[in-house]
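Only a single protein chain was left out; the remaining protein chains are all shown in position.
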Amino acid sequence: MSIAAVPATVAERLSNTGTANALELRGVSKYFGALGALVDISMTVQPGERRAVLGSNGAGKTTLFNCITGDFLPTSGSIRFFGEDISEFPAHERIRRGLRRTYQISLLFTELTVLDNVYLACCGVSRGRFSFLRPRKNDALVATSEDLVHVVHLEDVKDTKVSELSYGQQRQLEIAMALSGAPRFVLFDEPAAGLSPTERSELVEILTGLPEHMGYIIIEHDMDVALRVSEYVTMMHNGAIFKEGKPAEIEDDPEVQALYLGGDDGA
Amino acid sequence: MSSVDQSDLAKVQGFYFSSGSSLRPAETKPQSGPSIWSAVPSGYWVLAVLLLIMPALVSDFTLFQIFGWTFILGMIALSLMFLGGYGGMVSLVQMSVAGMAGYMVAIFGPSAITDISLGWPWWLNIPLALIIAVIFGTLTGALAVRTEGIYTIMITLAIASAFFYFTRQNYTIFNGFSGFNGVLPPELFGVDWRQAKPFYYLTLFWATLSFLIVSYVSRSPFGLALQGVRDNSRRMSALGFSVNAHRIAAYAFASLIAGIGGILLTWQSAQISPGTAGQGPVIDILVIAVIGGLRKPIGPFIGAFIYVLLKTFAIDVLVSLGLSGDRFQLLVGMSFLLIVFFSPDGILGLWDKWRESRNRDPLTERSSGGLQ
Partner (left out) sequence: MRRFIERHPVWSLIIFVALAFFIWMIFAVWPDWLKDLIGRKKVFLNALFNGVTLGALYFLVASGFTLIFGLMRNVNLAHGSLYMLGGYVGYMVASSTGYWLLAFPAAFIVVGAFGILLQLFVFRRMEGDDLRQTLVTIGISIVMADLMLWLWGGDFYNITPPEWLSGPVQTFFVTGVKRSTGALIYMKYPVVRLVILAAAIVIGLVMWVLLNRTQVGMLIRAGVDDRDMLSATGARIQLVFVGVFAFGAGLAGLAGVVGGTFQSIAPGEDIRFLLASLVVVIVGGMGSITGAALGAVIIGMAEQFGSVYFPTYAVVLTFLIMVLVLAFRPQGLMGRG
């Protein structure tokens, strides 16, 4: 099932950024005491761009995501999202501006069903979230949730409790949650971790099939997946940006290979 | 501009995922589920009929003292269950909120303490009392939600104690130690609502209404979001929900239910005093909610029924065991301990376990048929 183009009106609104970059980090640092998890990170991502952030464990990739989404505030530096300075915003304010994220360890609502999880995700950015009324038969949000469940191939288990899903299914649900609410930009944190080869191809299919205006950054250990779904790569090491370039360049770069030889290769 | 509204989503949904016709809303399974007749378990229907005809079966005393009290305490415990079971916040301030509502009805409305009570009519003093009670509960919630969940019990207990001490010491508004007596329900439709049968139906009505509303809301976006906040507040933030706003709203909703219960409680004994919301009753509400079970709205009412039975007949039980009738608290405490030890989900938990064991396939040790 492929994802077609979005109609002009909605697409315009969703990606109407003028000339602003989707994501702009300037001098972002995060220190835990004396430990520099992020050191002076500056990067620019265009709307609709597909970026991969690679690096060994401890390079600071997840910390980078945490700073962008607002899980914690950076020690210094600024973050701009589509031209707006979100450095001091609480997490839910950033999300309402069209930013989404998946987690390395699935953060799902284990006691609720698959459909409920996606429905909640759709509610989060819509006006109905405080509603005390149950959705009516033809509720748009319910329908959207059902569609999203189809997109990630989970329609057979949509009424099952999350705690009873397999690991791979839970990871798929993570993605559905991130796609809900028509985001402008998504952060995927190691979506391929623990997936079987077939599941990985499905994942690549889902990612490459996302609408054009939706940009994303993907953290991945599996170089194969990462290089297939991205058009530009940022390599991190010890909390700083080590190198940036096109996937092919990075793959062939001798310094990158030296760094990865003998190190973690994403298994 | 920062939120996407439903009409946009409707457009996006149609085009986002190219579908042909297979995903049009007509095929969507409605969230409201199967028809109301099959959705509600038959046990509830039997109970409903039984409750409706109860006045024909039992004495006035039972109606007023046992059932009336069960419905009232059940409602207040329901407010605790809503916050604790669906929201993950165990709040001990519910009884105080109920007490606040009761006090406000006595102060704004008619009572025997004529130099304080304003004597305003029911359509003024009741809404006013509820509003004040909700404000009280909401402010408490606002203070409690900014700390980690485990502090909620402590903070709400401290505030409940503050309320108790304040009402006991303040004579200008709360009439101190003696409180207010002569607080009677208004004579609406020519009925004396403190007679056994009318009072029974009055409390049954409100208890049923709050039960139904809580059950309904639990599956609404607000209720689902609240459960999401309970399970994973970090994720909820990352989905765009303001976690604190939801929690505070939950306190407001729960306070309304507790407030109604408080007014009924005041009418039942026609009086309210600091002891009504004293530390004993405050903890008793928690005991009731836990004994019944925090998972489903019927739990608090089961717990209340057991508590009321214990309280009414405990003396006989104790004497038959050879103990003095004064040892009621000991009995309650021990029962509570036993339940928490063996079935933390209360009576409902025991019921679920029993049903599960009946359905268990002896070969695979797995039980068939889902639990609700």
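Lettered A and B in written order, each chain numbered from 1.
Operating definition for what follows: a residue touches a chain if its C-beta (ideal position, glycine included) is under 8 Å from a C-beta of that chain, and two chains touch if they have at least 3 such contacts.
Quick caveat, the model's predicted, so the values are computed rather than measured.
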Chains in view touching the one left out: B
Selected from B:59, B:178, B:195 or B:329 as touching the chain missing from the view: B:329
Which of B:154, B:188, B:209 or B:309 contacts the chain that the document leaves out: B:154
Those residues of chain B which, in the complete complex, touch the missing chain: 90, 143-144, 146-147, 150-151, 153-155, 157-159, 161-162, 165-166, 169-170, 279, 283, 286-287, 290, 326-327, 329-330, 332-334, 336-337, 340-341, 344
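Throughout what follows, only the chains that are shown with their structure count from here on.
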Mean-CA-position distance for chain B and chain A (Å): 40
Complex contacts: residues of chain A adjacent to chain B: 1-7, 9-10, 13, 69-71, 90-93, 95-97, 100-101, 103, 107-112, 116, 119-144, 146-148, 150-151, 177, 180-182, 211
Residues of chain B defined as touching chain A within the complex: 2-13, 15-19, 23, 25-26, 28-32, 216-217, 219-225, 227-228, 231-232, 234-243, 246, 249
